[in-house]
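These notes concern the structure reproduced below.
The excerpt is restricted to a subset of chains, each kept in its original location.
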Amino acid sequence: MDRLLTLWDSTALSAFTWGQAAMMFVGALLLYLAISRKFEPLLLLPIGFGAILANIPLAGFTEPGGILYYIYVVGIDTGVFPLLIFMGVGAMTDFGPLLANPRTLLLGAAAQFGIFATLFGAIALNAVPGFDFSLQDASAIAIIGGADGPTAIFLASKLSPDLLGAIAVAAYSYMALVPIIQPPIMRLLTTKEERAVKMEQLRQIGRREKILFPLAVLFLTLLFLPTATPLVGMFCLGNLMREAGVVERLSKTAQNELINIVTIFLGLAVGSKLSASEFLTLETLGILGLGAVAFSIGTASGVLMAKLMAKLSTAPINPLIGAAGVSAVPMAARVVNKVGLEANQNNFLLMHAMGPNVAGVLGSAVAAGILLALVG
Amino acid sequence: MQQQLSEALTIMLTGMITVFVFLTLLLLAMHGLRRFVGSEEQPTAARTTTTKHRDAGHSGQRIAAITAAVHAYRREHE
């Protein structure tokens, strides 16, 4: 009888709090979005599952001795997991389209206005009672506008670990929502004629240029923005392994097994931060709202910059490709292609949008470095 | 609050300017890179031709391949 009581006390039924139940529902919702709606499933599935595990009363997943605790301490506290993901993404990235049309770098720059405007917005939101974001919090939230998961997780883990869960969820959710968020803004800011503009075919890039590019990026970063070198450095390492042509087995491993292993762990660790006390707050609503604002402003500033460049340039530029500057590789580029096709069914913008798209990855890593330098 | 806002404004401006300055520097570096690679590749004409040939291929094929890769990437990756 005593044993039965022991067993009963050890069930979760008595110990459950409403907060935990609600967070499990959030976890289940993320699983639904990942599996049925295909929202960034590689991350949102483990994040959702991690959220469920982390909120099981008496199971101790996130306490010392629990597996999620260890994963978090080893991989996120140290910053190692997002950096390894970034190395893998670097090994997957082809800078060819950017090298073929270097000016699209400026589109990747312009779209980062989404980040900095949101930083201002987050501080402004402090005027609303109930919000009290520090500059660190505001910076970590703003990076959602970078539309780049590992960058957001890396920066949040450094500046505002309490908000990490909400920020990562917002970042990946909005990246999945890019096909819904971006098109209206793109159509609003452009005329049908602009959207129908065809661009010239891209030149071919030689192997040496592709090898030297990541080194050039690293060189400039280490000179002018050392705080951005962890992210940019690991990204460039991955890209150099890809392009060097002499370490193919390392490049393949970085792009496949290593990034897969780290992705599982990273997702679980992020999910483990989705506790009721940290997630079921007004601040999370603010973060979700600010994230949407960040994506929208980033898209708009990318498009507007592209319109400006189109005016100044002799070669035709389709302003839609500016929207790809937010990164969200390669979703944003595909959205550009789709909206372009609507206006002119022979207008294939995919490769032209890949330039600003990968520029946006660099841009937000640079922005993260700037934020680390200014408020870190 | 007021002070925080002005700080945020400063960060916004500083940050945005820095991003542009930095990526513009990179843009210049890319132009330099292209010229450097071009000038380097001049003397080694024979090798360059081969390389170019390998790299160039039929651009139609290449775009098709890249598009396929992007689709594969989209299916498989975050």
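Order of writing sets the chain letters: A and B. Residues in each chain are counted from 1.
Heads up, the rule we're going with is that a residue touches a chain if its C-beta (ideal position, glycine included) is under 8 Å from a C-beta of that chain, and two chains touch if they have at least 3 such contacts.
Quick caveat: nothing in here was measured; it's all calculated off a predicted structure.
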item: Whole assembly, copy number of each distinct chain; value: A x3, B x3
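Just so we're on the same page, only the chains that are shown with their structure count from here on.
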item: Subunit A and subunit B: spacing of chain centres that average the CA atoms, whole Å; value: 19
item: Complex interface listing, subunit A residues touching subunit B; value: 40, 42-43, 92, 94, 99, 102-103, 105-106, 108-110, 112-113, 115-117, 119-120, 122-124, 126-127, 135, 138-139, 149, 172, 175, 201, 204-209, 212-213, 216-217, 219-220, 224-225, 263, 330-331, 333-334, 348, 350-351, 354, 359, 362-363, 366-367, 370-371, 374-375
item: List of subunit B residues in touch with subunit A within their complex; value: 1, 4-5, 7-9, 11-16, 18-20, 22-27, 29-31, 33-34, 36-37, 40-41, 48, 51-52, 55-56, 59, 62-63, 66-67, 69-70, 73-74, 76-78
